[in-house]
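Okay, handing you the structure first.
Removed: one protein chain of the complex. Kept in place: all other protein chains.
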Amino acid sequence: MGLTNEHVQQRLQEKFGETLTDFQEPYGFLTFTAPKELNLKVLHFLYDDAELRFQFLTDLTAVHYPDRTGEELAVVYHVHNLVDNIRLRFKVFINIETPDVFTATNLYASANWMERETYDFYGVNFVGHPDLRRILNVDEMDYFPMRKEYPLEDETRIDKDDEMFGRGGHYDYGNTTDEATGSTVPESEQQKDTYPV
Amino acid sequence: MSLPELHKNHVRLPDGSIEKTTTTLNLGPTHPATHGVFQNILELDGERIVSAEQTVGYIHRAFEKIAERRPLYQITPLTDRLNYCSSPINNMGWHLTCEKLLGVKTPKRVDYLRIIIMELARISDHLICNSVIGVDTGAFTGFLYVMQQRELIYEIYEEVCGSRLTTNIGRIGGFERNFNDIAFRKLEQFLEEYPKVLKEFENLFKRNRIFMERTIGAGPISADRALNYGFTGPNLRAAGVDYDVRVHAPYSSYEDFEFNIPVGKTGDSYDRFLVRNDEMWESLKIIRAAYQKVQEFKGAEAEVFHADVPEYYLPQKKDVYTKMEALIYHFKIIMGEIDMPAGEVYHAVEGGNGELGFYLISDGGRAPFRLHFRRPCFIYYQAYSELTKGAMLSDAIIVMSSLNLIAGEMDG
Partner (left out) sequence: MARPVRFNIKEKELESPASYMGEGFSATKLEEVIGLARKNSIWPLPFATSCCGIEFMATMGSHYDLSRFGSERLGFSPRQCDLLMVMGTIAKKMAPVLKQVYLQMAEPRWVMAVGACACSGGIFDSYSVLQGIDQVIPVDVYVPGCPPRPEAIIDGVMRIQDLVGKEELRRRGSDRYKELMISYGIQ
């Protein structure tokens, strides 16, 4: 009798009750949501339990959902039971104003850099992490680039013309107002007095 | 003059002014032995390493952010540049992820052709890693010999997709064109020439006393620590754990093939070398079996090279000019206006370095809402400081090259 998704779900619900929500199985992969205070307890339970034995952390990452106010950032853990060959994913939603989650580095050594990367990209503060600083981006960067509000390109570059790339540009050709002068006519089409006759 | 008299003229520094007893050595991002850009700041006590601190990110190209802008088929060139020594594996992994999301089942012939290409890529990756371990111990000859065989592999890729290194090979659902006779002939030539070259290469290193003394005991790791650090791939198998994604979660019809998983004992550099070497022999076995199976398809079945995915697979030009649906799909694909089904999927393939995972969240738009690459190099490089504690400086170099660290995959 192998370990099945239903059995794992049953054990989790026995242990944690109603605090774990939203059990789904997209493409056969058991997924659920846990509250942020319990993330370490869930990981420990999955690790220490003699039957469940999820002792391999495959992945740790975050997702930014700008539309879910109050729960914008989701930290996603993928764990794997190598012996019974079953995988599990669970998400922990946190507020973007106070993105604090407990760190998993004491349990899994691989979580060290994965949490640093998540901090670097999304600003998730892992409480108790031995060395939480930027890993992939330059140290002087003062924003968290993977959040949805920041653009992909470097805004300060001068050699690429955003108009040609189909983005940027100031005018929508008649539909917007120039903030400085209050006119609705693009600058190139304005009649200037200095224009030679 | 006696010694005390000599010392009378030496400058005496006040006691306690030199606190540091270790030397800091920057094995910087540009270094001949670091094959890729990552930095190690080592604290040395003489020749022994006391501690090592790693800095990565010198080639961070923001793949995950770029991917949030592009439709699925435009992300394939990005995946090429992850582990660029074996880029077809990355491409196939991405296509398999997309096919999982879209619910596409590929025909058997496509699966077998994919296996041939992926195993060729695995051979190509392991050849670089093993020959570079040789170069770092001072044995340059092996490297030059096997580069010649990699040229053969490149020629096979060129016949199928047109490019050598960053291949962008295959499409969602199959391949862009059928493998022609020239490709199969080159494959046969490879299958004939390569075993002799590999045997010669193996003989240069396997029982070579200098090589063995340099690599045995360099950077050992136990199976428990390796699992805790998230090791996968040849590095984990060298530590004794036989976890291979091709066997645990078979994709692309790997379950039809019989192959062994070579496993080491101590997890040191010699075991990693041997595991990769044996994996190359296993890959050769798989390619032979797959090629035989491909040749068994006859007639109309031998012309099948892609599944039917009209929304993502560009239709043939002759259909575009004559049929209406093909014209519409051609337009929509090129203009990038196809919407994906919503959902989240995680798919992993066995890359050259281990479990390469793709975590794709789609909200029903044309580009992914979030795409995350589970990059094996990034995860196991953390263990480097533990692997080199107490080792000598030259061992640190060997450990770095035997871990097969590819900077493109590490930073992504």
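Note that the chains take the letters A and B in the order they are written out, and that residue 1 is the start of every chain.
The rule is simple: contacts are C-beta pairs under 8 Å (C-beta built on N, C-alpha and C of every residue); 3 or more make two chains touch, one makes a residue touch a chain.
Bear in mind the structure is a predicted one, so any value in this text is a computation, not a measurement.
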(message) For the chain not shown, which residue from B:52, B:128, B:263 or B:349 touches it across the whole complex?
(response) B:128
(request) Spell out, residue by residue, where the missing chain touches subunit B. (result) 28-32, 35-37, 57-62, 65-66, 77-78, 80-81, 84-85, 128, 144, 147-148, 150-151, 154, 164-166, 407-408, 411
(request) Considering the whole complex rather than only what is displayed, give the residues of subunit A touching the chain that is not shown. (result) 136-138, 145, 150-154, 157, 159-160, 165
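Heads up, the rule we're going with is that only the chains that are shown with their structure count from here on.
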(request) Report the inter-chain centroid distance for subunit A and subunit B in whole angstrom, where each centroid is the mean of the CA atoms. (result) 25
(message) Per the contact definition, I'd like the list of subunit A residues that touch subunit B in the complex.
(response) 26-27, 29, 31, 55-59, 61, 63-64, 76, 78, 82, 85, 87, 89, 108-110, 112-114, 117, 121, 134-138, 145-146, 152
(message) Touching residues of subunit B toward subunit A in the complex: what are they?
(response) 56-57, 60, 62, 64-66, 68-69, 100-101, 225, 227-230, 241, 243, 248-249, 343-346, 348, 355, 357, 359, 361, 369-370, 372, 374, 378-383, 411
